[in-house]
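Here it is, the structure, as structure tokens.
The complex is shown incomplete by one protein chain, all other protein chains being positioned as in the whole.
So that you can tell them apart, the chains are marked A, B and C in the order they are listed, and the count of residues begins at 1 in each.
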Amino acid sequence: MSSPDIVLGPNQYGKAEVRVVRVNRDTPVHTLMDLNVSSMLRGDFTDCYTEGDNTRVIATDTQKNTVYAFAKEHGITTPEQFLLLLGRHFTEYAEVDGGRWTAESYPWERIQVPSSDGTLTEHEHSFVKSKQEIRTAALTIQNGDEHLMGGFSDLTVLKTTGSEFSGYPKDRYTTLPETRDRVMATDITARWLFAADVDAQEVDFDALYAQVKQIVMEQFALVHSLSLQQTLYAAGEAVLGAAEQIEDIRFVMPNNHHYVVDLSPFGLENPNEVFQAGDRPYGLMNASVTRRAAPERPQAWEWIGGFA
Amino acid sequence: MSSPDIVLGPNQYGKAEVRVVRVNRDTPVHTLMDLNVSSMLRGDFTDCYTEGDNTRVIATDTQKNTVYAFAKEHGITTPEQFLLLLGRHFTEYAEVDGGRWTAESYPWERIQVPSSDGTLTEHEHSFVKSKQEIRTAALTIQNGDEHLMGGFSDLTVLKTTGSEFSGYPKDRYTTLPETRDRVMATDITARWLFAADVDAQEVDFDALYAQVKQIVMEQFALVHSLSLQQTLYAAGEAVLGAAEQIEDIRFVMPNNHHYVVDLSPFGLENPNEVFQAGDRPYGLMNASVTRRAAPERPQAWEWIGGFA
Amino acid sequence: MSSPDIVLGPNQYGKAEVRVVRVNRDTPVHTLMDLNVSSMLRGDFTDCYTEGDNTRVIATDTQKNTVYAFAKEHGITTPEQFLLLLGRHFTEYAEVDGGRWTAESYPWERIQVPSSDGTLTEHEHSFVKSKQEIRTAALTIQNGDEHLMGGFSDLTVLKTTGSEFSGYPKDRYTTLPETRDRVMATDITARWLFAADVDAQEVDFDALYAQVKQIVMEQFALVHSLSLQQTLYAAGEAVLGAAEQIEDIRFVMPNNHHYVVDLSPFGLENPNEVFQAGDRPYGLMNASVTRRAAPERPQAWEWIGGFA
Partner (left out) sequence: MSSPDIVLGPNQYGKAEVRVVRVNRDTPVHTLMDLNVSSMLRGDFTDCYTEGDNTRVIATDTQKNTVYAFAKEHGITTPEQFLLLLGRHFTEYAEVDGGRWTAESYPWERIQVPSSDGTLTEHEHSFVKSKQEIRTAALTIQNGDEHLMGGFSDLTVLKTTGSEFSGYPKDRYTTLPETRDRVMATDITARWLFAADVDAQEVDFDALYAQVKQIVMEQFALVHSLSLQQTLYAAGEAVLGAAEQIEDIRFVMPNNHHYVVDLSPFGLENPNEVFQAGDRPYGLMNASVTRRAAPERPQAWEWIGGFA
């Protein structure tokens, strides 16, 4: 029944959102990794789509089992390392010639409890979830190339001054007044692409993650912003300046508008003291900061939602 | 402070989620269009990112105002037509050489009320929201080319039989038993790309939308499924077979697993009668069905989340 | 370590959100019930809280198993009937003297497919989820009394005219202009309490559900509304007038504000044609319509979120 003029286009399949929590109990001081892993395989699966022939289809249930088995066999040191283990394993299958593996990693902090002398110390096996942001990682393997990314999503920041917006074109639909002082707030989502020649064994992914997060927050705080775009670029430039292993960093930044409430009907002034936090609509910035010498690696980025 | 070795990469910016409701009150029988519109502009905005120079930056607030003004000036006939109005307007700006405009459209039905003879008839100005699925549209303009898409998201379907899964490879991590009869359920998200030579004036987008939705549901129901992939392909092939204006259709289909509950501990059999509806993890299919003769149009698809 | 001056107050425990899908396959025309069931038990569980003594604690896992086993043994005719089965079962335990059982029920429609003569007919085993609203039920058992409720949540309705709001008090914080014509929209959540003397065996809960939903939509459409409160009351009064088994009906109705967009800066009039659909804040109405002769039954309502 299949038509010769109609064909299967780009495709991938797998198991999404495998929630794996790995505890290391080798000492009384337990450690915890809490991940949400997705595994998507690419290859020639045409017969499955056109004929329902599953002889080449690695079951998504098998992919899920592999995540749990690998968590035991290899442990989870960092999200990046764990995705490399998974991606290299699945691409060893004859049926698989590439894929994408992604993870969200949820940070936990140790609960502080009083010690004998009354000072607070970290508990050995009790944790509280941070939630400040979600750490992410992504690995794409295509044509034998590995494209590895770190990242985070929804790091929410706000500055109460040090932000302006003016000098933009005015047309018949423009009503926005220029401002020299406004609240600027955003939920920063970032992904950074490691250079192809980086040896993953050599990278301290946790230290690098902490460094990138700190740099991005610092730039948000320190740059006197003429636009959210300028802040985004400054953050990206500072990250690339500090981390040579990173070749490209991309951001999605909504502009979480805070509207100055008009209190004049009540005989009150409002010199940027009372704001309505808006929901929708919101400005949205979506941009890459990259090295002039970086090669084009579109496969790293395609199909990753929201990213230019 | 800007480094010569670090440059701005791909970028776009705009206003997201402009919630516009357009009522036509020309007759006592009111009509309603309920859209969530996003407008993202592309062009040379380097100076804004690197210098905070906004002289080329059409304010996102202006983009929002334009959506509302156009809703009044031109009305909203279909999501596709409205996005074409917006995209062609913004690309007339010297500062803008392309962009992406997207819309969600929420279907509403008329509330039925009793007429004088007691039969139910449609009320003139009262509506109930359908929610069965969300209609979507997307327009990308790049290098003077227009890429127009229709679509829908989260059309949730389930069949209680007529689905199997077997014949897949077994490895050391495979535990899934083969099945000849299972529940198959998914939330169908689809986007279809109109051929470049389609004249939007000639297309009845509402009729086409209804036709595609019906075909997809029909194929889900009628195909005896050996895999969700096979059902996906059959749906895509049927759509392309019926709608010549469509050149490519892409689906995202999670496999909403329904697990047969083991009732044997309670001395009960369970011949596919009682299921636990699972949350996570879930299988995920992501594939395109296209015409062999279709040109490559990657710009139409890049940055659209989740789509191959 | 337990202090004599500190005691356990009101408490309940159980298993929440048991997702059970029950298929009836007795004939080729399958039927489907899709429920999300929660079971909360009440009794004297003090020793569990104060001493960690679980000898009276029916495990929440056991409650979950019972839901699945009962779905097989008894089937699921209606949410109300299924909750009565569960509640009466658990209150037979010596450890349990009451509790609350709730369910969400997700409506599914049959997919229409072409028959031999080309007309559309309902498919025997393929379904599409309605999503227009979620049906709910709740059973409270306390002191041997049963309090049974039906309901629905988030039935979203909108009228483009036939709504006013004026005549309200003006104080120094009032800026809202009076209006004789506005869009009125809300997400209707309702729960109705059956009279204590109703014999559940005698009630056609599905027919009654359809009747109440239709009456509420009709009143929303037909009442020329001077306030959302008036519409709420008219809906409740009509339901009580039509369904003698119902003793009390309570509504939660947000006022989904639709703001008339000021298009005058663009030289455009806006006679209630273009609206911004607002997110937050929203008006909120929370009220009961009841029979003058109805007994007080506070136990039926306490701990049910959002309801007066």
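Assume contacts are C-beta pairs under 8 Å (C-beta built on N, C-alpha and C of every residue); 3 or more make two chains touch, one makes a residue touch a chain.
Computed from a prediction, not measured in an experiment: that's the story for all the values here.
Only one of the listed residues, A:K72, A:R88 or A:K170, touches the absent chain: A:K72. Within the complete assembly, C:D171 is the residue of C:D117, C:D171 or C:D197 that touches the hidden chain. By the touch criterion stated above, the residues of chain A touching the omitted chain are 19-25, 30, 32, 34, 65, 68-69, 71-73, 108, 111-114, 123, 125-132, 155-162, 183, 214, 217-218, 220-222, 258, 261, 263, 265-266, 268, 270-279. Summarising the interface, chain C meets the missing chain with residues 2-19, 36, 38, 40, 45, 48-62, 64-66, 69, 93, 95, 165-169, 171, 173-176, 225-227, 229-230, 232-233, 236-237, 240-241, 248, 250, 254-255, 280-293, 298, 301-308. Listed here are the chain B residues that touch the chain not shown: 172-173, 175, 265-267, 279-280.
Here is the rule we use: only the chains that are shown with their structure count from here on.
Annotation: 23 Å between the Cα-based centres of chain A and chain B. Averaged C-alpha coordinates give centres for chain B and chain C that are 30 Å from one another. Shown for chain B are the residues in touch with two or more other chains, namely 19, 65, 69.
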